[in-house]
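Okay, here's the structure, questions in a sec.
Of the protein chains in this complex, one is absent; all others appear in place.
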Amino acid sequence: MTETLYIQAINQALHEEMERDAEVIVIGLDVARQGGLFGATRKLYDRFGADRVIDTPISEAGFTGAAIGMAMEGMRPVVEIQFADFVTVAFDQLSTVAAKMHFMTRGATHVPLVVRMPYGVNVSGEGYMTGAGPHHSQSPENWFCHVAGLKVVMPSSPADALGLLKSAIRDENPVMFFEQKGLYYTSRAEIPDGEHLVPLGRAQVKRTGSDVTVIATGAMVMQAIAVAEKLDADGISLEIVDPRTLVPLDRETILTSVAKTGRAVITHEAPATAGFGAEISAVIAEHGFADLKAPIRRVCALDMPVPPGSMVRATMPTQGRIEAAVRELL
Amino acid sequence: MTETLYIQAINQALHEEMERDAEVIVIGLDVARQGGLFGATRKLYDRFGADRVIDTPISEAGFTGAAIGMAMEGMRPVVEIQFADFVTVAFDQLSTVAAKMHFMTRGATHVPLVVRMPYGVNVSGEGYMTGAGPHHSQSPENWFCHVAGLKVVMPSSPADALGLLKSAIRDENPVMFFEQKGLYYTSRAEIPDGEHLVPLGRAQVKRTGSDVTVIATGAMVMQAIAVAEKLDADGISLEIVDPRTLVPLDRETILTSVAKTGRAVITHEAPATAGFGAEISAVIAEHGFADLKAPIRRVCALDMPVPPGSMVRATMPTQGRIEAAVRELL
Amino acid sequence: MALNEEQLIAMYRALAGSRSAEHEITELNKQGVLSGHHSGLGHEAIGVGVGFAVRPDDCVQMSHRSGMMLAHARGGYSLSDAVLSQFGQAPSHYAQTEGGPRTCSIVGLVGTWVPMSVGIAMADRFRGKDTVTVTFFGDGAANEGAVHEAMNLAGTRRLPIVFVIENNGFAVSMPTSEATAAEDFASRAAGYGMPGVTVDGHDALAVYEVATQALARARAGRGPTLVEAVITRWEPHAQGIADLRSAEEMAEARIRDGAQILRAALIERGLLDEAAAAAIQAQIDEEIRAACEQGQSTKHASAEPAPMTPEAAAALTYA
Partner (left out) sequence: MALNEEQLIAMYRALAGSRSAEHEITELNKQGVLSGHHSGLGHEAIGVGVGFAVRPDDCVQMSHRSGMMLAHARGGYSLSDAVLSQFGQAPSHYAQTEGGPRTCSIVGLVGTWVPMSVGIAMADRFRGKDTVTVTFFGDGAANEGAVHEAMNLAGTRRLPIVFVIENNGFAVSMPTSEATAAEDFASRAAGYGMPGVTVDGHDALAVYEVATQALARARAGRGPTLVEAVITRWEPHAQGIADLRSAEEMAEARIRDGAQILRAALIERGLLDEAAAAAIQAQIDEEIRAACEQGQSTKHASAEPAPMTPEAAAALTYA
């Protein structure tokens, strides 16, 4: 076991997979000599050279589309979108081309593409750009959850970042990989020795408990754990489930937990309306209804653009808000 | 009262609002001399001329962005995206610019923009392009529901198409206006005489009933009504609620209905996963839980690209599927 | 690489055949037997000219206009296939067939597929192949942002790719002259550091020549070329959409005729005479007639499909 930062885990996954398979390549803005704006691709250029670590013009649709073409030819490109917010200009390529190619070619063509997206609010204040406002702080995962043909992954720890990114690169489908950028330089934890793969489509119970299930994604997992620790003192026992992969969703783990606790709180960083929390809630309300003892609560960002600076904190799903939601259910 | 086709209602709304306000303009592909690919903008060019009915190059991001600029200056542009599917290339303009401008300028700048999008599967077989496959049949409304700052509207009848489009044009915010293109030449109904406005943000109870609430959008409203009529014979009474505006959602009307029936089925044309049905379900599970007597069911398209030709019917939320879901809850 | 006599005759055969098949398909649409076709009448010489210039292992991404002609000219896609595909009884010319020339699917949004073509060229270069990617799109599509990004990216990496703009003067109802103030599309090439050539798209030999040069340049590692082939759209944008041109304008659009131009050229060179041309045409007509008959006779009423399961949907959607 080695203590590793979240960003180092990403970097390690890229190193390992590029070492393993000569057709894994990295493409994006400033990923080569600069090693990525946040440093996720550091040293790759030195190790693997310009043919495999490719800097491009500022043309997200162009280079994402090019990566799709490479993937269709069987290569395994890993795209870095510098900030997840910028994926809006490449959205067409992902939803129109990548997501539908397998279907359109009746399975003849696969698109083994990974798109890495640093997302979310950097509340930690570490790394490049804190409090970066409406165009550098968004959590757009749910747009992609609503595009059939894409998979969507969201690791909350260094070990998951490593193991899920490796699995994403090996997957035959386009995988949208959301990295919470506030965790890059603040989330440090042990990762297993040797090759570490986390399969896509499996949730993880981060903490067992009996009173309320909290389903949390990304940076909210740590927030939920902090709330759980605090509530322990009051004799309130939280079970924390991290879906890790949003599509395909591990419904079973979520439903099993809710069957035990009978209560669910869902928390994510994106605004509540039409966010992925709604999907989780709908799954529980459809398939876990008989177990429910209380309403399902969502604790998410407010429905508004992400404010700049510290004002963002007023709009976030804080520990206080999670705690309040839990208490309301009991 | 006059019998009017859905597409005529759209056309009438444009005529009336352009007549009323000289700064309402229409912009898009083939909207001028051609009168729109589906005919929604017919005669506008003859009546209002090239300065107000503007054909553009095939550049959805470019002309949508230009319309945003016009709206920021206080004009009231109505953009036609030829097929809703094509909005993916203009997605950035809408989510990055239009949605956030009011917030970014601290309220100084409004964006009174309407984006008209013919969406969905044309199961009717009428009008231009039936069974049009994965890139000409999608229902992408929920991407926009998850962009704070946008409003989202989806009329299911000629009267609503007229009254909601007029309200959308008068609204100070960017409104995404989804027109079900299968209804264009098949949905014919009476519209009120005189000026007809339907306020944004108000759902409509299309039919009262006591056993199950069916919340349906767009073309699914008619399907739900057909199911209700059929089930009447079996003594099963359905209440049908059409949200009409998805954002802001009229929660009260939905919750009032569910409070009465205790059961909810939600049906829309988009795939289920992370679709707007999830949001409706989540609202009910959070705020109407105490009233619920049964699980909340979603009846939506399967999670896949829209198949071409008649194969699409195998994947749609049919009347049969709605009926089955209703029966399961009883 | 001048074409020899045999190849020239083959080219004429392909062009005359494509024209006839396209004509027949267009007519069947007008009669309501088929529907929704984007007629390629007028565009044939582009597909045939490029089709003869590319190698089977070059990857071609076809447009909705000259795609069928191109597939036919490359070989392995008969006129009969072309007609039957319209009845859903043969694969579309967009699809890669087992052992057929290398082809890449397009998508329904114009312009959107051009970055993907660039990626294919990148993959081929990465793997050390000497193949070239050729990607087709229209004058209207050329105004999409994705095309700009793709061409610029290709320029920076001197990729083995040829961009072919089929400039037919219109995008649905929009005249090209109103869709850009540029004198021509070839003028855009300089902005991406590549050569731009405008060619008469009705002249299959000229198209062949320009394509051959662009392919050679790309294969030699000297980078991409932008080829603008100028033609006229003979028919409305698609079946079911009114054409705003007057009858005279529509008639004028048909004056330049790729099949006649090539035929005249071959006759002038003494490679073809009226009798030989008539014999070729007779074979073509017979093949198309037979295919139409087969298509129409076996056209079945489409039964209501059985509802699909979520599992089946997932299997179609994900690898």
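Which chain is which? They are A, B and C, in the order written, and residues in each are numbered from 1.
Note that a residue touches a chain if its C-beta (ideal position, glycine included) is under 8 Å from a C-beta of that chain, and two chains touch if they have at least 3 such contacts.
Because the structure is a prediction, the values reported are computed rather than measured.
Asks: Of the residues listed, C:Met194, C:Val210 or C:Val227, which one is in contact with the missing chain?
Replies: Residue touching the chain left out of view: C:Met194.
Asks: Which of A:His136, A:Lys151, A:Lys166 or A:Lys206 touches the chain that is not shown?
Replies: In the full complex, the listed residue that touches the missing chain is A:His136.
Asks: Which of these touches the unseen chain: B:Thr4, B:Thr56 or B:Gln204?
Replies: Spelled out, the listed residue whose C-beta touches the missing chain is B:Thr56.
Asks: Determine and list the chain A residues touching the chain excluded from the picture.
Replies: So the residues of chain A touching the missing chain come out as 29-30, 32-34, 37, 55-62, 85-86, 88-89, 128-130, 133-136, 302-305, 309-311, 313-315, 318, 320-321.
Asks: Touching the hidden chain in the full complex, which residues of chain B are there? Just list them.
Replies: 23, 25, 51, 56-57, 59, 61-75, 77, 92-93, 96-97, 100-110, 112, 148-149, 151, 172-173
Asks: For chain C, enumerate the residues touching the unshown chain of the complex.
Replies: Output for chain C: 143-149, 152, 155-156, 158, 178-183, 185, 187-188, 190-194, 223.
Operating definition for what follows: only the chains that are shown with their structure count from here on.
Asks: Taking the mean of each chain's Cα atoms, which chain ends up nearest the overall Cα mean?
Replies: B
Asks: Any idea how many Å lie between the Cα centroids of chain B and chain C?
Replies: About 37 Å, centre to centre.
Asks: State, to the nearest whole Å, the distance from the C-alpha centre of chain A to the C-alpha centre of chain B.
Replies: The answer is 30 Å.
Asks: Which whole number of Å gives the spacing of the CA centres of chain A and chain C?
Replies: Their C-alpha centroids are separated by 42 Å.
Asks: Multi-chain contacts in chain A: which residues touch at least two other chains?
Replies: Where chain A meets two or more other chains at a single residue, that happens at 61, 92, 96, 100, 103-104, 148-149.
Asks: Could you say which residues in chain C touch two or more other chains, in rising order?
Replies: 107-109, 112, 145-146, 313, 316-317 - these are the residues of chain C that touch more than one other chain.
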